[in-house]
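Every protein chain except one is present and positioned as in the full complex.
What follows is chain A.
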Amino acid sequence: MEKKGITLVVQGRFEKTFLDQMARDIETAFEWPVSVVPLTHDILPFFDATRKQYDANRLLQLVHADYAAGSLKTIGLFQVDLFIPILTYIFGQAQYKGSTGIASVYRLRNEQYGMAGNERLLYERFRKVVIHELGHAFGLIHCHVPICVMRPGTYVEDIDQKKHFFCNKCAAELELALHKD
């Protein structure tokens, strides 16, 4: 079956303009058509009452099993706080050289850190996380170039320091991966 491009699977309430812009930006970054579909599953079963967070590994499996068929790459966009067993939180994760990833806006909001909300900044941060995770799905590893989107980030200020695009080295590797896929 011919792969139809990149699919954004959306959980929770995102503004239409936010998603439209995201679709355009992902299309520009990866040169594949992007489609947006809602996540129709109830995610409550993935909630961990002890940690008051959602299990990112299981959500990744859900997106992969029920939404990824037919797409080159699929990424779930979540509103909720994500964790994996060993870490207190994550912004997102992806199957390295796989087809699926997930990302959350929850910890990207300024309000989480006692600062005034900033929708523009939130979008910029989320765009970088989504591109970063898709980069992993295309086989890119973390990069030490300070402005490269593949630079790892463990807090939001890390994300703010980098740009939303790939450095020359990562861009060349992505180019190879895009043609291979």
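One rule holds for everything that comes next: a contact is a pair of C-beta atoms (placed from the backbone, for glycine too) under 8 Å apart; a residue touches a chain by one contact, two chains touch by 3 or more; residues count from 1.
As a convention for this text, contacts and distances are computed from a predicted model.
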Protein name as given in UniProt for the chain not displayed, "Sigma-54-dependent Fis family transcriptional regulator", "NADH-quinone oxidoreductase subunit C", "Malonate decarboxylase subunit gamma" or "Alpha-D-ribose 1-methylphosphonate 5-phosphate C-P lyase": "Sigma-54-dependent Fis family transcriptional regulator"
Among A:P38, A:G117 or A:P146, the residue in touch with the chain that has been omitted: A:P146
On chain A, residues whose C-beta touches the chain left out of the figure: 28, 31, 57, 83-90, 93-96, 112-115, 136, 141-142, 144-147, 152, 154-155, 157-158, 161, 165, 167-168
